[in-house]
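Note that this complex is displayed minus one protein chain, with the remaining chains in position.
For clarity, chains are labelled A, B and C in written order, and residue numbers in each chain start from 1.
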Amino acid sequence: MAHLTISKLLAKSAAKKPATRRYPAEKRTPPKGARGRVTMKQLETCVFCGVCGKKCPTRAIAVKRAEKTWEIDRLKCILCGECVEVCPKDSLTMEEEHAAAFVAKRIESHVQRPQPAPPDPP
Amino acid sequence: MMIETQPLEPLDRAALPARVAALAKEGWRLVQICCSCRDAYEVTYSFDREGRFLNLRIGFSKEDPALPSITESYFGAFAYENEMQDLFGLRLDGLKLNFHGNFYRLAKKNPFLDPPAAGSPGASPAASPSAPSAEGAPRAAPDPRPT
Amino acid sequence: MKTALLGALLWLVVAPILGGLLAGADRILSARLQGRVGPPLLQPFYDVLKLWDKRGGVVNRFQNFYMLAFFAFVLVSGALFFAGGDLLLVIFALTVAGVMLALGAWSTNSPYSHVGAERELLQMMAYEPMFLLMAVGMYLVGRSFHVGVLARAEVPLVLALPGVFLGFLFVLTIKLRKSPFDLSASHHAHQEIVRGITTEYSGRGLALFEVAHWYENVLLLGFVWLFFSFNPALGIVAALVVYFLEVFVDNAYARLTWRTTVRATWAAAALLGVSNLILFQYFAR
Partner (left out) sequence: MSRRTIIPFGPQHPVLPEPIHLDLVMEDEKVVEAIPSIGFIHRGLEKMAEKKDFQEMAYIAERICGICSFIHSMGYCQAIEAVLRLEIPRRAEFLRVIWGEMSRIHSHLLWLGLTADAFGFESLFMHTWRLREKLLDLIEETSGGRVIFGVCKVGGVRRDVDAEALDRLLAALADLEADCREIAAVFARDASVQRRLSGIGVLPKEEALRLGAVGPTLRGSGVPSDSRRLGYAAYDALDWAPVTEEAGDCRARCLVRMREIAQSFDLIRQAVAKIPEGPVSAKVVGAPRGEYFARLEQPRGEVVYYVKGNGTKHLERFRVRTPTFANLPPLLKILQGCELPDVPIIVLTIDPCISCAER
């Protein structure tokens, strides 16, 4: 039986810098390889094959081929990264930074603009 | 890879209490009770003694959903038995701590009793969203996968 | 007479500010001991202001009346003390305040409040002997029960009554509501009785409780100061040291049960307090 067994630890912590941080002012850099959020990095390369949406376990991703739209519902996404792994064109990436918090449900939508027609051969 | 040998001992419903009492005397630990129901009920009682695994399996028809309780030998079985009662609509005779269907607060009575989906077993509801559900019971909404 | 009135007035005005600042410093120190950044110094004031603005839900109409009575008795008790009044009266007024708090908790229907009230009374039973021993000890040394007289005592009280002082520090932990004796209402609701005595209070009632607790803390540190009154500056330093020592102890102990509390405090009262008084009587002759 001993009293004040934690005192050394307490004294040490009081002398050191706190382990917590003042969050919005001081942000943490996530480690390499962290699964933060799925983003459509290169919309121009996307062929809207829809494999990402089919492989998504929570059906968070919707791909509309006709409208050339790629959509993600971040509240459904569980950050497994399957979509990034299966993407044949490497259009999708997993970013390390988390998506910012938001207050209203919304679906993030990316629409591919019609690409300029290739110049006519002379 | 390790695959455990898992002996499965078919047993008659009436013989269950005596068999379980004998196991309790021998010092087996009740690991779990698992009920499943497709065309008929199938209840598996698993026991363990120093790493050895033993299963007793009881099968009976849907017409007579009753089982003798084993809470006499293993009081801890009340949790599993109440679960079976709530999810599968079984009647447990002699259950020592009976919640009378209120062990789980469920939106629907005996939700595990239905076959999984209409048509072929394991048919994906996403694949056939308009398929009529079995027994007219409202099924959970199909995955809202955009088409 | 004039100084007495001035003392009481000063108490009424300065004590809540001082108590609030102490509470803020307590929270920062606690946070640092736990490796956290902690809230700003003025956080307790923000908290009380916020509580004051909140809608207060009361269970019955007596509840806030008892809280007001608790507040009033704490104020009276402190005013008597800082006016240099009778020490016994101060202690008993403080006791009545505690009873009011317990009655307030009893008036509600919450079982948590009831258990909290019961524990509050048990706590009073635990610290009361030591408080009375302190009054008796001070009387023996200073030949008076009057705080005004005791403050000018020729013999430094702490030197004549070291045991009583230590015993007082022991029960001070109960009054400051600190671990290991924060049974009836800990600073955190993370407790089996959900903050116990104040479970059913909200809004202004709870704000009143907080402010009363600041007053109480300053009054208790006044007792500490009294032990060192031969040198008022030293007394203030001693009071602050004692307060931060209590914060440290709060962080170094688990919460104990009421049985252990009563046993430990009575043992402390008997060992430290009574033996001190006997020895003092013996050598003073």
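For this structure, a couple of remarks:
The rule we apply is simple: a contact is a pair of C-beta atoms (placed from the backbone, for glycine too) under 8 Å apart; a residue touches a chain by one contact, two chains touch by 3 or more.
A quick note: this is a predicted structure, and the numbers were derived from the prediction, not measured.
Taking every chain of the complex into account, the absent chain touches A, B, C.
Of the options C:Gln123, C:Asn251 or C:Thr265, the residue whose C-beta touches the omitted chain is C:Asn251. The chain omitted from view is touched by exactly one of C:Pro40, C:Gly57, C:Pro111 or C:Pro232, namely C:Pro111. Touch with the hidden chain on the side of subunit A covers residues 1-3, 5-6, 8-10, 13, 19, 30-35, 57, 78-81, 85, 94.
Interface with the hidden chain, as seen from subunit C, comprises residues 30, 33-36, 111-112, 114-115, 179-180, 182-183, 186, 188-194, 251-258, 260.
For subunit B, the residues touching the chain absent from view are 1-4, 6, 24, 27, 29-32, 34, 36, 38, 44, 46, 48, 50-51, 53, 55, 74-80, 86, 99, 102-106, 111-112, 116-117, 121-122, 124-125, 143.
The definition used in the following text is that only the chains that are shown with their structure count from here on.
Note on chain placement: the centre of subunit A and the centre of subunit C lie 52 Å apart, centres being C-alpha means. With each centre defined as the average position of its C-alpha atoms, the distance from subunit B to subunit C rounds to 59 Å. A separation of 40 Å divides the Cα centre of subunit A from that of subunit B.
By the touch rule above, subunit A contacts subunit C in their complex via residues 4, 6-7, 10-11, 13-14, 16, 18-22. On subunit C, the positions that touch subunit A within their shared complex are 29, 31-38, 248, 251-252.
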